[in-house]
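With one protein chain removed, the remaining protein chains of the complex are shown where they sit.
Here is chain A:
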Amino acid sequence: MGMIRLWIFILTATFLSSCSTQYAITKSNREEYSINDKIEVDSAIVRTYLPYKQKLDQEMTKVIGHTSVLLTKTSEFPESVLGNFFADAVFNQAKKLEPTIDFVFPTTKGGLRNDISKGPITVSGVFELMPFENQLVLFKLKGSDVLIILNYIALTNGQPVAGLRMNIKDKTPENIYINGKPFDVNQTYMVLTSDYIGNGGDDAKGFANPISRKNIGLLVRDALLKEVAELEFAGKKIEAKTDGRITKN
């Protein structure tokens, strides 16, 4: 090894010993790709999912009803067309099993997972709106616990409900009517919700100390599927709308 080479080694070694052994980031470039129809399809992936899809499609593409309006949600207003449809459908179906229900709060706004477009409704459409396997649970509650629920609903700028009307003022409930009668904190109420909310999901409050609690044996999604199919059988379309059940002034 010649002297020059040795010197290069020494210089390099000196340089290196003053270095971090890690690499240093010198630049970062970022990009986001939209996955749309301009991108080709990987046929290997399609081949993998096709058998699953065919089996599923047989069950899911069946049209079970129709809606004459777009069922859509909003977080801006305290009630939405989709939320009202959802709560009314659950109320109608659950009342057949439990006629004593005062009001229903079957999902949070966050639980409305997809809109349903105007026109035919498929099984798949209902699954995408309500994909979760939640059970409907009936709570007998003290008025003071109901008030906690109403406060939660007001604080979160309204939630999907049926059998309940109220106004939200400064994030608190007022002019409350339950089952057509003014709310009385000294009464007990029969409140239907999902096991998810009843167990404190989405930080819902007021269900922790019930007088009684029972599972009514109906999945939330099944209530929706039944309602859609029954309306279709009766030759009716869904005509959901906002009706001022929860206002904010």
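Points worth noting:
Convention: a contact is a pair of C-beta atoms (placed from the backbone, for glycine too) under 8 Å apart; a residue touches a chain by one contact, two chains touch by 3 or more; residues count from 1.
The rule is short, and it goes like this: contacts and distances are computed from a predicted model.
Taken from the listed names "5'-nucleotidase", "Formylmethanofuran dehydrogenase subunit C", "Glycine--tRNA ligase alpha subunit" or "Cu-processing system permease protein", the protein name that UniProt assigns to the chain not shown is "5'-nucleotidase".
Touch with the chain omitted from the figure is made, among A:G200, A:G217 or A:G244, by A:G200.
Looking at chain A, the residues touching the absent chain are 1, 6, 9-10, 12-13, 16-37, 39-46, 48-49, 52-53, 55-56, 59-60, 70, 113-115, 117-119, 123-124, 127-128, 131-133, 195-196, 199-203.
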